[in-house]
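Below you will find the structure I want to go over with you.
A single protein chain has been removed from this complex, and every other one stays in its place.
For reference, chains read A, B and C in written order, and residue numbers begin at 1 within each chain.
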Amino acid sequence: MSENKEHALHIVSPRIYVIIFALLLVGTAITIWASYVDLGVLNPIIALGIACSKATLVVLFFMHVKYATKLTKLTIFAGLFLFMALVGMTLSDYISRAWGSW
Amino acid sequence: MDHISPAIWQFLVKWMTNFALFPPEASTIAPQMDALLFFMVLVSLIGLTIVVLLITAFSILYSKRRHPVAAQIEGSTLLEATWTIIPLGLFLVMFVWGALIYFRVFTPPANAMNIYVVGKQWMWKAEHPGGQHEINALHVPAGRAVQLTMISQDVFHSFSIPAFRVKREAIPGRYTTVWFQATTPGTYHLFCTQYCGTAHSAMVGDIVVLTPEDYRKWLAESTSGASLAQNGERLFASLSCAACHNTRPDARGPSLANVYGAKLALTSGQSVTVDDAYLREAILNPSEHITQGYAPIMPTYQGQISEEGIIALIEYIKNLNSDYRIQQTTNTTDMLPESVGKAAPAGQKPAVQAPAAQGTVKQ
Amino acid sequence: MSDTIVSLPDQSTARIPKMNYLSKENGLLSWLLTGDHKRIGILYLISITFFFFIGGALAGLIRLELLTPQSDLMATDTYNKVFTMHGVVMIFLFLVPSVPATLGNFFLPMMIGAKDLALPKVNLLSWYLYMIGGILVLVTMITGGVDTGWTFTTPLSTHYVNTNVLSTGLAVFIAGFSSIFTGLNFIVTIHKMRAPGMTWFRLPLFVWAHYAASILMVLGTPVLAIAIVLLALERTIGIGVFDPAKGGDPLLFQHLFWFYSHPAVYIMILPGMGVISDVISTFSRKRVFGYTAVAFSSVAIAVFGFFVWAHHMFIMGVSNYAVLVFSLLTMLVAVPSAIKIFNWTFTLYKGSITFETPMLYAFGFMGLFTIGGLTGVFLGTSGTDIHLTETYFIVAHFHFVMVGGMLMAFLSGIHFWWPKMTGRMYPEKISQLAAVVTFIGFNFTFFPQFILGTLGMPRRYASYPAEFQILNVFSTAGATILGVGYLLPVLYLTWSLKYGAIAGDNPWQATGLEWQTQSPPLTENFVEMPIMDHEAYDYEWLERKNLEKQKEVASVG
Partner (left out) sequence: MSDNSAIADGVLENAHDEHPAHLRHHFHDVEQQADASNFAMWLFLLTEVMFFGGLFTAYLIYRNWYYPAFVSASHQLSIPLGGFNTLLLITSSFTMAMGVWCAETRRKSGLVLCLILTFILGLGFLGIKSIEYSEKIEKHHVPGFHYSLNSFLDPDSDAAAKAAGDKPLPLDVARHTELYFSLYFAMTGMHALHMIIGIGILGFMIFRASAGAYTGGHITFVENFGLYWHFVDIIWIFLFPLLYLISRH
C-alpha cells in the first residue's frame, strides 16, 4: 500500500515549502517596490515577469508539478498554449486594427 | 392547359418568370467575385463527383455478393499525401484569390464619391454630401466609384447589396467603409443581413442605379436645401467650435483648414492621418487626440451630437479648404440666434466655451 | 452468400441474457441515481431525443412561415423567437451532447475495456446539469422566449431586447458545464482507464474522435461561460465591457463567443466522424484505410479548430490583417476533413460491402458532409465570404454539416449500436427506407437554400422578396419529407424494444471490444477484464476467434 503511494506521489519536504514561501514573499515585495519606480515600458514587463515566476514556483512546488508525470506537464503546457492563443490572437486583431486598412 | 386550375397555373408562371439561380451582376466587382465563385463551384463539383463516383464504384465492385472476402489494406502513404496536398493547394489558391477580392472590396479608390449611411433599428438612412436624405433607399450613378461610410446608432446592422456582391456591417461606435462601382442602371435589393431585432426583415430597401444624367437630375430634384457641409457649418457655429478652432494667432485650438487628409503629430507622440474615423474620435474623445502644441482643453461632445450631426461636421471639415472659410463661419456664429444669448455676457469675446465644457475645464 | 452480415442467434432458442445493465436494478430511482455510464447514456438518449423534437417542431414553424413571402403565420418577433429557440435548443441541447453524451457515454468505456467512466458521479452530475439547462430553456420558451438569435450578438442582446436573455444565458451556461464535465470525464477515461494492451493506436477511431472533441469541450466551453457572465453583467448592471457608448467594444463579445462556438462546430461533428469510421469499417469488413491519418486528422481538426474563430467576423470590422491570418488558418483546417473523406472512401476499396441501415446513413453522411465541408471553404475564403455570409448560403452550409453530417452520423450510430444497447435488432427494411427518405428530404430542404443564399436572401428574415418564394416552397416541402424521415426511427425503434429480433452478442461481426461481450451488456461491461491483443478493426483476428469458438463448441459437443 504505502509502496504504491510513494510511487504515485513524491513527498516534498517542508523545507522546500518554506523556501518557496519566502521567495514568494520576496517577489511580492519586489513587485510593489518596482511599481513605484519609473522604468517606462519595463514596468509592466517586470510586473508580469515577477508574477509569472511566482506562479511558476507555486505550480512547480506547491502543486508538485516538478515531480509529476509527463502527462500532467503536457496538460498544463497545452492549457497555457491555448490561453496564450486566446489572448494573443484576440489582441492581434485589436493591435492591427490601429494600423488602418493596408 | 385546361386540366390545371388557372390559379395554380398563374402561380407557376409567376414562379417560373421570377426564378433565378444567380443574382444579376451590376457592379465592377461582381464579375470578379463570380469568377472566383464559379471556380470554387467547379472545384467542389469535381471533388464531389470524385467522391460520389468512387463510393458508387466501390459499392458495386466490392459489394459482398461480388467480393465476399475483403482484402485488408493498411493504407497508402502516397495516396494519402496526394489527397492532402491537392486539396491544400486548391484551398490555398482560393485563399489567395479570395484575399485579393477582399482587398478590392474594402479598399476604396481615391476618387470615389462618398455617401454616408447611418443604420438604426430598423431603417437605413443615407446622407448625400449635397444634402439629399434617403430612407431605405440609395440612389447612385452608374460608372462611378461610390464609397459608403457607415455607422450604426444602436446595434450591428449589415448593408448588403447582393447584385453588387458587397456587404459590410454598420457597427455602433465606429465607421466602416465599403465601395462599389455600379455598372447597370436598375433597381436592386438592399438588405440588412445582420440580425438586428424585431423588424430585421423589414430593414430592406432599394438601390437605384441611375445613368449619370438621371443621377444629376435626381440630385437636383431631391435636395433638401442645405448641403451636408452647410448643416455641419451651422452645427460648428452653434457648438461654438470656432471659439477655439479659428484662425486667430492666439487660437486655442488648431486651425481645421485643410486638415482633412493631413498628417498630424499628436501629443501622445503618434502621428495620424486625418480621416473620417479620426475626426469622429477627436470630437467624441478629444483628450486622447490632442494635436502637438495645444493644451488638452477640448471638452467631449459625447452624447451631445447625433451620428448625423457628426457626419455633417465631418463633411464640413472636409470641405474647409481655406482659413477664409473658417473666418466666415466665425463671423456668422455671432449672428446665429442661439449663440447671441451665450455670447452676450462674455462681452466682447465670442462665446468662449460650449456649455458642456464648463464642468470639465474649469476645475 | 447473403447480402448482409447479420449473424443472429437461432431465434427459437435465443433470449436476452438475464443479467444485464437494464435488469440489474429496477425503479425510477435506480435510474436517477445511477453511476452506470450505460444508463446515463440512455438517460441522455431519451432527453436528447425529446429536445430534438422540440427543436424540430420549431424548425417546422420556421419553414411554414417561410412558405409565403409575407410574415403571415406569425408576427416577426414571434418568428425571431422561434428561430432563436430553434438554434439554442438544437445547438446546446441536441448537437453538442448528441453523439458524445449518448453513444460516447455508452460505448467509450466499453471500447477501451473499462468498467465505467473514470468519474461516474461527475457523469451523472453532467446529465443533471444538462437537464437543468434544458428545463430552463423550456421555462424561457413558455414565459415569453428570447429573440436575440442563438449568437446573442451584443449590443442587441444587452441593451436592445427585453426578452428572457438572462435565463437563456444561464441555461446555456449550465448546459456548457455539463459538456465540460462530459469532455473532462472522457479525457481522463481515455488516458487512465484503458485495458491492458489497449495502446493509443489500437483505440477505435470513435475513441480518437471523442478524445479530440473532448479537448475542445474542456478548453473552449469556459470561454463561452465567461462571455455569458460578462453579457449578463452588462445587461443587468451595465458594466460597459461590450457597450460602445461606454468605450467598450461589442466585437469583443463575438471574439469570446466564437472562440467557443467555432470549435463547438467540431465538438458536434468530430464524434459523428468517429461513428462513421467504425460503421464504414464494419460494413466493408476492412480496417479503416490509413488509420493513423484518420486518427491524427481528428486531433489536427481539434487543434487548428481553435485558431480560426474570427472567420465568423470577416465583415464585422475586425482588422484586415486578422482576416488574412484567420482565412489562411481556415484553409488549413479544411484539409483534415478532406483527408477523412478520402480515407473513408478508400476503406471501401476491396472491401466486402453490405448495405445495412447504418451504412446507408454513413453514405448519406459522406455525400452531405462533402458538400457541407466544401461550401465551408466558400465562407472561409475572405472574398466570397463577403457575398455569401449572413445569407441562406451559410444556413444551408451549416445544416449540411450539422444535420446532413452530424445527425446522419448520429442515426447511423444509433442503428449500429442499437442491438448492443437493447439486445434487439431494429427492423431492417423500414429503417433502410427511413434512411433513404431522410436523405431525399434533406437535400430537398437544404439544397435550394444554397441557391437562395447566392441570390442574396438574408438569414433570419420572416418575410422576403417574392422572387425567392419558389425555392422556399421547395425547401418547406422537403422539410415535410425530412420530418417523416426523423419520425420513422422513433416509431420503429420503440417498436423494436419489444418485438425486435434478439440480436446476440455481435450481429455485425464487428471487432470493437464492446461487441465481444453480451448484449445488452452487464453493469460491469465485461465478465473479466479484457486484454487487447490485436489491432483495431482486425477482422482476421475476429475470424480466428470465431473459428476457435466453433471448435470449442464442437469438441464439447
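What we mean here is this: a contact is a pair of C-beta atoms (placed from the backbone, for glycine too) under 8 Å apart; a residue touches a chain by one contact, two chains touch by 3 or more.
On a predicted model such as this, the values are computed, not experimentally measured, just so you know.
J.: Omitted chain: which shown chains does it touch?
T.: Output: missing chain touches A, B, C.
J.: Can you work out which residue in C:Leu28, C:Ile142, C:Ile237 or C:Val527 touches the chain that's missing from view?
T.: Checking the options C:Leu28, C:Ile142, C:Ile237 or C:Val527, the one contacting the hidden chain is C:Ile237.
J.: With the missing chain put back, which residues of subunit A would touch it? List them for me.
T.: With respect to the unshown chain, the touching residues of subunit A are 1-2, 4-5, 7-9, 11-14, 17-18, 20-21, 24-25, 28, 31-32, 34-38, 43-44, 47-48, 50-51, 54-55, 58-59, 61-63, 69-72, 74-76, 78-80, 82-83, 86-87, 90-91, 94-95.
J.: Which subunit C residues would touch the chain omitted from the figure, given the whole complex?
T.: Looking at subunit C, the ones touching the missing chain are residues 114-120, 122, 180, 184-185, 187-189, 191-199, 218-223, 225-227, 229-230, 233, 237-241, 246-249, 252, 255-256, 259, 524, 529.
J.: Determine and list the subunit B residues touching the chain excluded from the picture.
T.: Considering the whole complex, subunit B reaches the absent chain at 284-288, 296, 298-300, 302, 356, 359-360, 363.
The definition used in the following text is that only the chains that are shown with their structure count from here on.
J.: Tell me which of B-C and A-C has more C-beta pairs in contact.
T.: By the number of C-beta pairs in contact, the winner is B-C.
J.: With chain centres defined as C-alpha means, what is the inter-centre distance between subunit A and subunit B in Å?
T.: 44
J.: For subunit B and subunit C, what's the span in angstrom between their mean Cα positions?
T.: 38
J.: Can you check how far apart subunit A and subunit C are, centre to centre, with Cα atoms defining each centre and the answer in Å?
T.: Whole-Å distance between the two chain centres: 37.
J.: Tell me, which residues of subunit A touch at least two other chains?
T.: 101-102
J.: Which residues of subunit B are in contact with two or more other chains?
T.: Correct list: 103, 106.
J.: Would you mind writing out the residues of subunit C in touch with subunit B in their complex?
T.: 1-5, 71, 76-77, 79-80, 147, 149, 151, 153, 155-156, 159-161, 244-245, 249-251, 284-287, 289-293, 314-317, 320, 323-324, 327-328, 331-332, 334-335, 338-339, 341-343, 345-346, 348-355, 363, 366-367, 370-371, 374-375, 377-378, 381-387, 389-391, 451, 454-456, 458-467, 469-470, 473, 539-540
J.: Report the residues of subunit A in contact with subunit C in the complex, numbered from low to high.
T.: Residue list for subunit A touching subunit C: 71, 78-79, 82, 85-86, 89-90, 92-94, 96-97, 99, 101-102.
J.: Report the residues of subunit B in contact with subunit C in the complex, numbered from low to high.
T.: Residues 14-16, 18-23, 33, 36-37, 40, 43-44, 47-48, 51-52, 54-55, 58-59, 62-65, 67-76, 79-80, 83-84, 87-88, 91-92, 94-95, 97-103, 105-106, 121, 154-156, 158, 160, 162-163, 165-169, 171-174, 176, 189, 191-202, 204.
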